[in-house]
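Complex shown without one protein chain; remaining protein chains in place.
Our next item is subunit A:
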Amino acid sequence: MTFVQNLTFFVLAAFVGYEIITKIPTNLHTPLMSGANAISGITLIGSVVVAGSGSTTLATGLGFLAVVMATVNVVGGYLVTNSMLDQFRSSDDRRRGD
């Protein structure tokens, strides 16, 4: 892919992101931040590629460290967001149960 094609993804994604995120209510800003944070762990893909196929020991070592860090970000991020949203859901359920 060319640089311009990549740039196209970047610009379009920025607009999509803006449109969606401005619609998210204040109530959900913490889960949004934590969920978005988990998505930024997508860099794990890059970590997997360099850790798996690194041509030198140094590159492989760096890749390993990157895999550990990105996995912490992904797994921890989604779990924390999930437990946060569970609390929102339980208060909602209770209200409807009253």
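Criterion: a residue touches a chain if its C-beta (ideal position, glycine included) is under 8 Å from a C-beta of that chain, and two chains touch if they have at least 3 such contacts; residues count from 1.
As a convention for this text, contacts and distances are computed from a predicted model.
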When one chain of this assembly is omitted, its UniProt record names it as which of these: "Anaerobic glycerol-3-phosphate dehydrogenase subunit C", "CRISPR-associated protein Csa5", "Pyruvate ferredoxin oxidoreductase" or "NAD(P) transhydrogenase subunit beta"? "NAD(P) transhydrogenase subunit beta"
Provide the residue numbers of subunit A that touch the chain removed from this figure. 1, 3, 6, 9-10, 13-14, 16-18, 20-56, 58-60, 62-92, 94-95
